[in-house]
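Input: one structure, supplied below.
Of the protein chains in this complex, all but one are displayed in their positions.
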């Protein structure tokens, strides 16, 4: 028994690392949009964070395949790992699109959405750190839902403005896609909250 | 034991409320597209239905966290609640886009898709009312799949027509997005049928 416990702790530790890595990627994206210089270099730093995230997820999966007794149901470990991976993938996708579309200047709405993603990632880190005691993180999960609603609102206003300004069609296509990618990142973060709520529901 | 039963009934009752609320939102959307006047007011009524839906889902989740014995597996209650929430979110998203894009006149295909969504919601209400006896709702679940295929067909025809007419790019972007949002609502409705089928499969 004594020998088992430390090994089980490793899962909690890896999940915390994955969530903290998402927070770092979110902060890099916010910094990139606020200080829009050396864009490809900043995008490469976010890509590097995403690859570190892949490595962490790989360690979780690998350990899952070699561990008999797990501190959470195997399918929940799997679902949470996969969903955390989705969040960082969409954060990285925003940075990649800014480069691929050769965007020269970010919009205020894009900066605002990046801020919201940072706040969601902060709440997510706090929730994942309390994976053993999810009954304590009701506030964080609610905050994530509130922020997702806010992001949805900002996203809709930005899209409405885009069409109202009646700009160049190719610019509209690009920005619509960038806003949607930002919004997808917030949806994925909300899905993490849903997975955590499902784990909590099971254990009540 | 006697005391427990009524409490369990509450879950079934709340799910029925959630499904009936989706049906109401679907009917409001259909009415909005058929009688395209006072558009922001009609969109606001759909938004209000969506918020009532959030409240019902919140009650389900809240009760789930306080109830020890549940009439369905906890994760199934969770999955069904979440998926019903997705349906109404996408119905509301259609109404919001009509406002945000300042659409002046709906197309026949949009009206037709709203009709299909109403029919899907009717089948969904019938299926959810029979949550205790899902073996009886094979017909409803099949009807939902049939309607989703039909919606897919209408959607594809509408998109093809949109490009064939070779209109203003910004109009094409808007309508492509509106059709896709309508189609996403039907996909989400089909996902409800999938969740119900999964619940039934478990209990056979």
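Going by the order they are written in, the chains are A and B; count residues from 1 in each one.
Rule of thumb we're sticking to: contacts are C-beta pairs under 8 Å (C-beta built on N, C-alpha and C of every residue); 3 or more make two chains touch, one makes a residue touch a chain.
None of the values given here were measured: they were computed from a predicted structure.
*Asks:* Going by the contact rule already stated, which one of A:45, A:118 or A:173 would touch the omitted chain in the full complex?
*Replies:* Of these options, the touching residue for the absent chain is A:173.
*Asks:* Given the full complex, what residues of chain A touch the hidden partner chain?
*Replies:* 61, 64-68, 74-75, 77-79, 82, 96, 100-102, 169-170, 173-174, 177
*Asks:* Pick out the residues on chain B that sit against the missing chain.
*Replies:* Against the left-out chain, chain B lists 156, 159-160, 163-164, 166, 169, 172-173, 176, 194, 197-198, 200-202, 204.
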